[in-house]
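Inspection log for the structure reproduced underneath, given as structure tokens.
A protein chain is absent from this complex, but the other protein chains hold their places.
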Amino acid sequence: MQPKRILALTTGGTIEKSYCESDGTISNRESILHANLVQRLRLPHTQLEVCEIMAKDSLQMTDSDRQAISQKINEQSTGYDGIIVLHGTDTMEHTLRYCYKQTAEPPIPVVFTGAMKPAGFEDSDARQNVTEALLAAQILPPGLYISFHSQIFPAPNVRKNKKRLTFEPTGD
Amino acid sequence: MQPKRILALTTGGTIEKSYCESDGTISNRESILHANLVQRLRLPHTQLEVCEIMAKDSLQMTDSDRQAISQKINEQSTGYDGIIVLHGTDTMEHTLRYCYKQTAEPPIPVVFTGAMKPAGFEDSDARQNVTEALLAAQILPPGLYISFHSQIFPAPNVRKNKKRLTFEPTGD
Amino acid sequence: MQPKRILALTTGGTIEKSYCESDGTISNRESILHANLVQRLRLPHTQLEVCEIMAKDSLQMTDSDRQAISQKINEQSTGYDGIIVLHGTDTMEHTLRYCYKQTAEPPIPVVFTGAMKPAGFEDSDARQNVTEALLAAQILPPGLYISFHSQIFPAPNVRKNKKRLTFEPTGD
Partner (left out) sequence: MQPKRILALTTGGTIEKSYCESDGTISNRESILHANLVQRLRLPHTQLEVCEIMAKDSLQMTDSDRQAISQKINEQSTGYDGIIVLHGTDTMEHTLRYCYKQTAEPPIPVVFTGAMKPAGFEDSDARQNVTEALLAAQILPPGLYISFHSQIFPAPNVRKNKKRLTFEPTGD
């Protein structure tokens, strides 16, 4: 059995925010995907590569950032079996729709995820969401999705529910 | 959006073994699924019910145990969107094939999983495997599977690799 | 053997900061001492009471806050075998000296502690520091101390070392 080749694109967002002990702030610095999340998972059947595109709070993302993400997805979608994208939750739906307008039918599953609480917290949902996204990127049909809290939301009809602190389909 | 109804059947196995501080042994007592695993996951879109069938090391399972598991799966497969089965790894493939012989094509996804290390250990693979199985039971097509270490193995061609401490397809 | 009666006074500080998933900020809200720290310790020989005085970043503490802390310590020092005080690290030395000026020789050990990283982080030093302070408040001679990173600093000659992210004696 060939290992599945998965590409993880990191862009920042709450999931990757870390705490600075010198100034007491919590913000996006370097990607925490490998050190905090991937090394605790057992992935003997998966060949995972991590590519850090940017490290931004998604409220500060511009269309040129979204263009960079979309372009990276399109460039890489022939070399992998699936792609996951770590992204802030506040504008994840916008980036998803941006990518959807560029390429509504990618040749592989492209799965966005993030977290409501930074990965370094004991009760963060980061590890759950990344675990799920990694599996989803292997078994879903080709397409663009958000994977969050054990639920798959196909693009483009999905939005963050700020009250329930999770995602939901639009039209609900 | 209706929440997905998932049934978790627990049978014991390494994943559910716990430590007794009085006698220093590690063994299957009560199910740890709810207390140790499920309550740490965020499942706002999932309606999960847990049913403890037995609490056995899978090396001690008999055919009548397997019959009980198979029967429970068949009885319950109309009331849920998916079923996960917690099971010891040593004979998981045997129970899977037993169920497969009884009902090769269940109407919903039925996903077996377990762990190489009991759930109470900090570096256990239990939480990862249960997280994956819960998602797999929602998005896989109907059928019988083992989900383990971010990989899906459809019944019946799967076996434990005792050296690599994971599962693999037979014929590899 | 009588259980030791220990009073924990909480004032806020980094150790007690928590993350708000709605607005993404990290700040002092309610005391996390009981839920996050004490309930994970085994204290069969200790009778611990928690009293929340305030919930402030110590950079925002005023002399009237320090007066309130000092007064509480003096009032309670006859009813307990020891007192621990959770406090922000930035002005812990000032509050310690404030209390020292009011009462240089309390009748029981009074042990200040805090953390460089909020208690909710997996790699926080909060649990270590609280564990040590609870023991120190039982076995040190009467007096005012900071306990931090497995070291005891008697009042008043102690200060935070912002570069090394720990405390040190003055004069070093």
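Think of it as A, B and C in the order they're written, each chain with its own count starting at 1.
Basically, a contact is a pair of C-beta atoms (placed from the backbone, for glycine too) under 8 Å apart; a residue touches a chain by one contact, two chains touch by 3 or more.
Note that the coordinates shown come from a computational prediction; the quantities given were computed from them, not determined experimentally.
Engineer: Please identify which of the visible chains the hidden chain touches across the whole complex.
Structural biologist: Answer for the hidden chain's contacts among shown chains: B, C.
Engineer: Provide the residue numbers of chain C that touch the chain removed from this figure.
Structural biologist: Touching the chain left out of view, chain C contributes residues 1, 4, 40-46, 116, 123, 125, 127-128, 131-132, 134-136, 138-140, 147, 149-152, 164, 166, 168-169, 172.
Engineer: Taking the full complex into account, what residues of chain B touch the chain not shown?
Structural biologist: Contacting residues on chain B, toward the hidden partner: 14, 19, 21-22, 24, 26, 116-118, 120-123, 162, 165.
The criterion applied here is as follows: only the chains that are shown with their structure count from here on.
Engineer: In graph terms, nodes being chains and edges touches, is this line, ring, star, complete or other?
Structural biologist: Topology of touching chains reads as a line.
Engineer: Using only alpha carbons, which chain's centroid is the nearest to the whole structure's centroid?
Structural biologist: A
Engineer: Please flag the chain sitting at the greatest distance from chain C, going by CA centroids.
Structural biologist: B
Engineer: Need the CA-centroid distance for the pair chain A / chain B, whole Å please.
Structural biologist: 27
Engineer: Taking the mean of the CA coordinates per chain, how far is chain B from chain C in Å?
Structural biologist: Roughly 45 Å, centre to centre.
Engineer: Give, as an integer number of Å, the spacing between the C-alpha centres of chain C and chain A.
Structural biologist: So the centre of chain A lies 39 Å away from the centre of chain C.
Engineer: Where in chain A do residues touch at least two different other chains?
Structural biologist: Answer for chain A, listing residues that touch two or more other chains: 116, 123.
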